[in-house]
Structures are given as structure tokens and as C-alpha cells.
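Note that one protein chain of the assembly has been removed; the remaining protein chains are unaltered in position.
A and B label the chains in the order they appear, each numbered from 1.
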Amino acid sequence: MQSLKRNALSMSSLLGLTFVTMLAAQLLVFIYVPTEETMGVVQRIFYFHVPLAWNSFIAFAVVFVCSILYLRRRDMKWDRLARTSAEIGFLFASLVLITGTIWSKTAWGTWWAWDPRLTTTLILWFIYLAYLLISAYATEESRGARYAAVIGIIGFLDVPIVALAIILWRTQHPGPIIFEGGLTGAMLLTLMVCILAFTLLYFCLLVQGTSLRRDRNEVKMLKRSIDEGK
Amino acid sequence: MYRSEGLKGSADKILTIVWKDIKSEIRTKEIATSLVAFALLVIIVVSFALEPGENTSTIAAGILWVAFTFAGVLGLSRSFVLEKDKGCLQGLMLCPVDRSLLYLGKMLSILVFMLVVEAIIVPVFIVLFNQHGFPPQLLVIVPLATIGFAAVGTLFSAMAVNTRARDVMMPLLFLPIAAPVIIAAIKSTGLVLSGESWGAIASWLGVMAAFDVIFLAVSPLVFEFVIEE
Partner (left out) sequence: MENLEYLAAAYSVIWLAISVYMFILYRRQRQLRREIDSLKEKVKEKGG
């Protein structure tokens, strides 16, 4: 009971900290940081777009590590962590693509300009999708976990090569690139706070999601013990 | 247990698996003929989007590799389906063969099939698209790319076969992961078809080589997790 209360307390404090940091980040983005001259107000998308992108890659790194650990130790907790991280990463990657598209439209007039970073994120998005679908479509649960772990490992190793190929492609056929300008002090501060806020958010969602999966597992165990008792 | 037979023993086992697949294919010819026909059809259908005479090398290269990619996905999906349906997979599993050797064997036989199909299609392609002769660089580009396809494709095919919606699962897994190889193949082929030489395609060859090396190293290791019951 003690540990349960302690967990709830640390969870709430994490949530609270995240909320405060997010609030601070949002204020910085809209009130504190000055408008950038060349791109205007829309440039502010950048402050949430970049942390989302950064965290979607971090999430995939977590998927990678947990996948290896799961295949070696076969402890379900690694599988739970990996799948939750993949879910969050997929959500973040989707938001990166949506905000990137909106940016693209305002900056260059087209919805999609094959910007190297956005294109790499698009491929990452598809790899995430493959990961999520394979665990959903596998014939048994344990097999799904194993297959997903394999995708997590292969996919993570693939992303740098994808990035390389796409950057090479776009240097040979240059097009518009998202925000290459330098960052002033105020912009850097805002960006840092936003990255912190989203990283905290990621951890919040990770803890929530894994505890949810653990609860689901407990339900399964309880149901099984009831059935066996009959 | 049993003495380790070293490198020769492993090579023998791999070749046995490869030869088994090749023999069955020579008898039935079902994979090769259907893939060749399919690749040709893709090329023709995609060409409908172009006007004859508009065929710049880059576009033509794109069409060629789209055809190879789709045919490749098709061939890869089928390679393990046959095994599973005929229960061969369980038979193979019962042999005391190291799982990575099993992987290498399947990968090599798929590689051979794809190379045969490509060897037939490329000359036809050059004729159909009025390209100026056969660039020798293709002899490096095509195998390099195909090795990449086979390396990850074998792994994913084994996975997809044990999944619901297996026909959709295979391309969904394969295409994003193989994207660098596809891009590199298209770009380098386009360059050599327009007369460029080795220097221009060096970096693309590097991308494909890096891909091949990494995934040829990793896939055998993870293959056992895919195959185990």
C-alpha cells in the first residue's frame, strides 16, 4: 500500500512538473520570444515542431533498446515499454508531419516540398506504423512481441541510412529546407524550454502507458486464475 | 553433442537449402515466369503515364526500379508462403541447423531468383526505352541493390507469413526499410543511363553497400526470433 501511494505521488508530481513546464514553454513561445523577421509569426511553429521531432527519435531509440532487452531477457516489461514508446513516438511523428506540412504551405506555398528532415520523418512514421501493425496483426501475443522487437531493431538501424540517402538525394536536387537561420539568445532559450517540456511529456506518457499495459496484463492474469479455480 | 564442422559444413548446409529451392523452381518455373511477366507489366503500365520520347533517363530508371521493387515484394511474399503451406518450414526447423544458416540459405536462393528475373528484364527495358546501350555500372548497381532487397526481404517475408493480412504486411514492412536502397538504385541507374560514370554514382553505391553490410550482419542474428515457434 505504501509503495502504491508513493507511485501515485511521484506520478502526480511528474504530471504537475510537466504541466508547469508546458505552460512556461507556451508562454515563452507566444509572449516572450520576438517574431522572426524573414518568416513572420508562423515561424513560431518551429518551437513545438522541433521538440516533437527530437522526441519522436528519442522514442524510437527507447524502442530499440527495449526491443533488444526484450529479445534477450523475455521479460514482458521491456515489451510494454517498447510498445508504449512506439505509440508515443508515432503520435509525435504524426504531429511533426502535420505541423511541417502547415509550415511548408506558409513558407513555400506547397503542402509538401520533400524537405530532407520531413521526408526522413515520413519514412520513420511508416516504420512506426509497421511496428504497431505487426504487434496487432500477429497470430499470437508472444509472437507479436517478438516480431515487433525485430522491427524495432531493424528499423532503428535503418533510420540513419534512410537519412543519409534522403540528404544525398536532396543535395543533388536541392529544394526548400525548413528553417536554416541562426538562433538568437531568446530563441535558443525558448527552444530549450520547449524541448524540456516535451521530453517531460514523453516520460509522463511513457509511465502512463506502461502502467496501463501492466494493468491490462494483471486483468488477464486474474481472469486466468479465476477460470483455473473453477 | 556433435562436433562443429566449421566453415565447410556451414557452407554445405547453406548450399543444400539454396539448391533445394532452385531445384523446385527449375521444375515448376512458377516464380520466375510470374515475376518476369509482372515486372514487364508494371513497366508497360507505368509507361502509359509518359509520352514516347519523353523518356529521360531518370524517369526510365525510376520505372525500372518500381517494377523491380514490386516484383521483388511479390517474389519475397511467395517464398515463405510456399514453405509454410507445404509444411516445409517445420521440416527445416527440425534439422539441427543453425538458424542463421537457414537465413543465409533462403536469402541466397531469393537472391538468385531475383537476379535471374532482373537479367531478363534489364535488356528488355533498355530496348523498350531506347537507352543508348548497356552501361556496365549496372552490373554493380543491380546486384548491390538486390542483395539489400534479399537481406531484409527474407526476414520480413518470414515474419509476414505468420501474420494476419500477410499480403499487406509484407510491402508495409519492406518498403520503408528498403527505401534507401530503392532511392540509391533509382538515382544511380538514372545517372549511368544518362552517361555518367563511376564517380557520379560512388556515394549511391556507398549507401547501398552500407545497407547491405549492416543488414547482412544483423538479419541472421534476429532471424531465429522470427522463426521460433
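General observations
One rule holds for everything that comes next: a contact is a pair of C-beta atoms (placed from the backbone, for glycine too) under 8 Å apart; a residue touches a chain by one contact, two chains touch by 3 or more.
Worth saying up front: this structure is predicted, and the values here are computed from it rather than measured.
Seen in the complete assembly, the chain not on display touches A. In the complete complex, the hidden chain is touched by one of A:Gly16, A:Gly40, A:Pro160 or A:Gly175, namely A:Gly40.
Across A:Ala24, A:Ile102, A:Ile167 or A:Met192, the residue that sits in touch with the chain not pictured is A:Ile102. Against the chain not displayed here, subunit A makes contact via residues 40-42, 44-45, 48-49, 52, 91, 94-95, 98-99, 102-103, 105-106, 201, 205, 208-209, 211-212, 215-216, 218-219, 222-223, 225-226, 229.
The rule is simple: only the chains that are shown with their structure count from here on.
The distance from the centre of subunit A to the centre of subunit B, with each centre set as the mean of the Cα atoms, comes to 32 Å. Subunit A makes touch with subunit B in their complex at residues 71, 123, 126-127, 129-130, 133-134, 137-139, 143, 146-147, 149-151, 153-155, 157-158, 161-162, 164-166, 168-169, 172. Chain contact summary for the complex, subunit B toward subunit A: residues 152, 155, 159, 162-165, 169, 172-173, 175-177, 179-180, 183-184, 187, 203-204, 207, 210-211, 214-215, 218-219, 222, 225-226, 228.
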